[in-house]
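Left out: one protein chain. Kept in place: all the others.
This part shows subunit A:
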Amino acid sequence: MAVALVSKSERDYIKTSLQTASPLRADGRSLLDFRTVLLETGVAPLANGSARLNIGKVAREGGGGTDVLAAVKLEVEDVESGDGVDGGRVACSVTCSPSAYSHLSSNALDELQHDLTVILQQTIAHRSLHPSNLTIIPGRKAWLLNIDAVVLADSGNVVDALFMAARAALWDTKVPRTRPVEYRAPESSRATEKETQDSMDVDQGTSGFDTRDMARDAADFELPDYWDEGEVLHGRERWPICVTLNLLPPIHLLDATLTEEASIPLRLHLMFSFPPSTPPILQAIRLSGPGELDLAYVKSCITDGEKYARELFSALESKLREEDLRRNTKARDRFSSLR
């Protein structure tokens, strides 16, 4: 998305070396190699779920790479009087840190933020991916799931990073458990009328806060356990990831750096979802940049894109499970071994 300042001769140089019989990239990778991806979940303790993803950080140089931080925050919304929708709703936003895009004016930065937000929102907030446990009280209160991603540094391939970080943050999200509650005034006034007939042994100890079977009429809710983080967000196997193919017919590249993106402006974003034991599903396709394609080429890109996405997905899956293990089981073991 961000255009680095690249001269025509450099652009030509990059394109020519990619179109030779044995394509060459500036950092020596093959056309389909990704740079190193680093992921950590649980980085924002106040958020319901969070993740930080970095593509292409060079350890020796101490920094660099495309750095994205994604966090999920749940808010309670009123369905009747507020903006809430019965069943909950999902809202995504992407903020681009001005330090990452110092060469862009604030208008251009706003437009870039908006475009990235729209890609994320239209894909993730689609009704086919809507999680089923966002209702608190049916018809009255529901959760609003806010996914906010911040691009801290951009060194190419920011859309892939955003989707991977969003998926990791959603995987990590825990929805607090709630219980509907209703207050009913105790029937003390009626007891005084019947006092000649009834004795005082009737259980007048029934509290107004009787929480049994209240779901139909309840207007409020409580958290049964304040310290419980909650249950995982439903449908987390279906969140999609994105693979961006930079198109230079007849070849294509994965994970382009900034100069490669400036030289090859035509890009195809493919968002795939791999639910378990079902064939893969395409959640979104976006094409950006000037260039004409023919249908056969687009079809081959989709087929190849599916393969790359599957590899990316399984690598992300195994890392997420490893992260779960590190933060839960291993942390508990470490704590118990201290005593």
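We take it that a residue touches a chain if its C-beta (ideal position, glycine included) is under 8 Å from a C-beta of that chain, and two chains touch if they have at least 3 such contacts; residues count from 1.
Here is the rule we go by: contacts and distances are computed from a predicted model.
Asks: Since a chain is absent, check the UniProt entry for it and pick the matching name: "mRNA transport regulator 3", "Vacuolar ATPase assembly protein VMA22", "Arginine-hydroxylase NDUFAF5, mitochondrial" or "IBH1-like N-terminal domain-containing protein".
Replies: "mRNA transport regulator 3"
Asks: Which one touches the absent chain: A:G28, A:P45, A:P250 or A:P290?
Replies: Touching the chain that is not displayed is residue A:P290.
Asks: Considering the whole complex, which of A:K15, A:H114, A:R177 or A:H234 touches the chain not shown?
Replies: A:H114
Asks: Touching the missing chain, which residues of subunit A?
Replies: Counting only subunit A, the missing chain is touched by 81, 111, 114-115, 117-118, 122-123, 126, 128-129, 268, 273, 279-288, 290-295, 298-299, 302-303, 306.
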